[in-house]
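In this view, the complex is presented without one of its protein chains, the others remaining in place.
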Amino acid sequence: MAKVALENVVKTYGPVTAVGDVSFTVQDGEFVALVGPSGCGKTTTLNLIAGLIPMSGGNIRIGDKLVNDLDPKDRDIAMVFQNYALYPNKTVAKNLAFPLQMRRLSKDEILRKVTETARVLDITHLLERKPRELSGGQQQRVALGRALVRDPRAFLMDEPLSNLDAKLRVQMRTELKRFHQDLKATIIYVTHDQLEAVTMADKMAVMNGGTLQQYDSPKNVFDHPVNTFVASFVGSPAMSLVPLRRVVDGDTVALAGNGWQMPLSPANARKALGAKSDKLILGARHSTIALHDTPHAGTVPGRVYTVEPTGDVTFVQVHVDGAIVIASLAPDVPVRSDTNVWLGFDQTRMHLFDGETQMALTQT
Amino acid sequence: MAVTSDPASGSLRRDDGLLRRIVAHRADYAYVLPALVVMMVVIAYPIWFTIDMSFYKTPASLQLRDRTFVGWKNYETILTAPAFWSVTLNTVIWTLASTFFAFLLGLGAALSLHREFAGRAVLRAILLIPYVISAVAASYLWKWLYHSDFGVIGALSVQWGFTDKPINFLDNIHTALPSLIVVNIWREFSFAMIMLMAGLQTVPEQLLRAAQVDGANAWQRFWHVTAPHLKGVSMVTVLLLMVANFNSFIVPYLMTGGGPAGASDIWITHIYQIAFGRQNWGLASAYSVILFIVMMCLGYFYVQALTRGDKGRPE
Partner (left out) sequence: MSGRVDGWRWAGRVFLVLILLFTAVPMVWMLLTSIKSQFAAMQYPPQWWPKEPTLQNYTKLLDPTNPVGNDFLRYMWNSFYVSLATTVLGVAVAVPAAYAFSRFRFPGRTFLFFAVLLRNMFPAVVFLMPLFILMRWLGLVGTHGSLILTYLTFGLPLSIWLLKGFYDNIPIQLEQAARIDGATRFQAFLLIVMPLSVPGILATSIFSFIGAWNEYVYAATFLNRQDQLTLPVGIQRFFAEFATDWPGLMAATFLMSVPVVVLFLVLQRYFVRALTEGAVKS
């Protein structure tokens, strides 16, 4: 296994910038989850690493070697394609054997590896079938198998579990995680499922509009999103964001809405003072917001919009100053729509963003 | 660690000059090169040659050294000749009538064959045979059917009381062109049929059922559901038929040679006659150039029709 490093990688299609100036390094043996909305350039990034499309600029290193001009076959990378890309005229067994044949392994060894991989993925009974005789989930496992059967320097996986049912997905997730631990494999893994990202990945790379927004451990991405995009993209339900004004009155700094003010703690006040203008965005996750039915010091008035019981917790959407804030309650607490409530924000766990740049404000 | 979403990063984009793109794709041209070389030699050269030749008066011998420049005179000769307009009229009738009836018969056959029944595949195959065999075979076959003394069509029309004695179909100025058109339809309708059958398969069954539920009768279902779905493929089919008919040479040449008295002469046979009969190469070339121009106009639609769905793909 080897590390994979991207330096200022750019890919343009005519006027469209699919990937713009992306840099990050995946250490040897690291599992990186690549997340982002549809069309943000995830598949393109994997294709660039694999060498399937030419770069418009930048460098890619695998191990310590610059691979910019290397053919895909010489990069020694395995890839699971988003749409499987199984060879339709070959049986499952032949599909799995193909990469090994290309690398001129002996017949015995090919047979051994194919059998072993098929066993792990539970597709032994499908080995003699053609891809079109398989269900979507089965095809996906074969696609995964065609990568796992090899011993490459890194794995690229484009939503490899997206088509499995919930139970199988959990099971495969465990298998993949074990596989990663046992082999100390370098894996770059595209997913839309944040739970997958959080449970499996050492690092998360969040992309939007072709650029890398944040590259950090899942915990840091969750706890310290660098901008409003990451804040609203990571976590379910997403972090609530409320655009407000900054009011400075002597030593006290407060956030002001329509007819209310919330004084900030000294730490938050210092952050707020770092903003370029008076426009600030308050961010808070549902679990850090308390709901009161009477006003208290430092609470913010709102009006309940909807109540969504989920069983474990009840999510309450509250209108605050034109924005929606999601708070959570224990299921047995009674709340009704269209009643007035007061929200208490946990100042140690809330986030402040610059209203102009959308960047997180940190203590300086 | 964190990266900002600074829009200024777009400045890294490289300027894609044409030359640079050509150089970047130089390997791609290797794939099309053999085809292009062959086609250049055998297409570009003849076109250039024809245009050039259309401005000269040429000796019959095809010894190009002895030709004389005459400017636009050949074009003038063509456009002022009375034969030009009768030949053009014949060409229009020939092209439109053949296309119209071949399409109509093809549509009828496609609709009748759309429903599954025993022997459908065999029937389809039989109907396609005239399209597959050579125009030469078809011409001889129909020449025999139309034969003035022993032709089966003449004999049948007498037997059934249409005429008193066998008609000489191919040697009569009123019947020659229609008789050829029948042969052409015989050869081509199954092409329209096969295209339209494929088109019919794209009509969603559910829509027809929905229309039936809504109380539409068979004709209304055809008109409101089926016909709109056939529009695209019909246009392609009509265009391909028109081009093929406009260009067809063998049937009129072998069956009547354009006669009698030019009654079945169309552009192509006329050009052939000028070139290889009268050996007037300059005039024939000028005729060909006019034909090129007409074809180019049709060609616009032709290329449009054939390249539908040729959308972008990754490099």
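For the reader, a short list of remarks on this structure follows.
Order of writing sets the labels: A and B. Residues in every chain begin at 1.
As a working rule, contacts are C-beta pairs under 8 Å (C-beta built on N, C-alpha and C of every residue); 3 or more make two chains touch, one makes a residue touch a chain.
The structure displayed is predicted, hence computed values, not measured ones.
With respect to the full assembly, the chain omitted from this view is in touch with A, B.
Here one chain is not drawn; of A:73, A:178 or A:192, the residue touching it is A:73. When the missing chain is restored to the complex, the residue among B:39, B:83, B:173 or B:261 that touches it is B:39. Within the whole complex, the absent chain has one touching residue among B:18, B:118 or B:213, and that is B:18.
The chain not shown here touches chain B at positions 18, 21-22, 25, 28-32, 34-36, 38-39, 41-43, 45-47, 49-50, 53, 62, 64, 105, 108-109, 111-113, 115, 123, 125-130, 132-137, 140-142, 144-145, 147, 149-150, 152, 155, 158-159, 166, 186, 189-191, 194-195, 197-199, 201-202, 217-219, 229, 232-233, 236-237, 243, 246-250, 254, 268, 271-272, 275-276, 281, 284-285, 288, 291-292, 295-296, 298-299, 302-303, 305-310, 312-315. Residue-level contact of chain A with the missing chain is found at 47, 50-52, 71-73, 77-79, 81, 83, 85-89, 98-99, 102-103, 146, 150.
Quick note on the criterion: only the chains that are shown with their structure count from here on.
Once the centre of each chain is set as its mean CA position, chain A and chain B turn out to be 56 Å apart.
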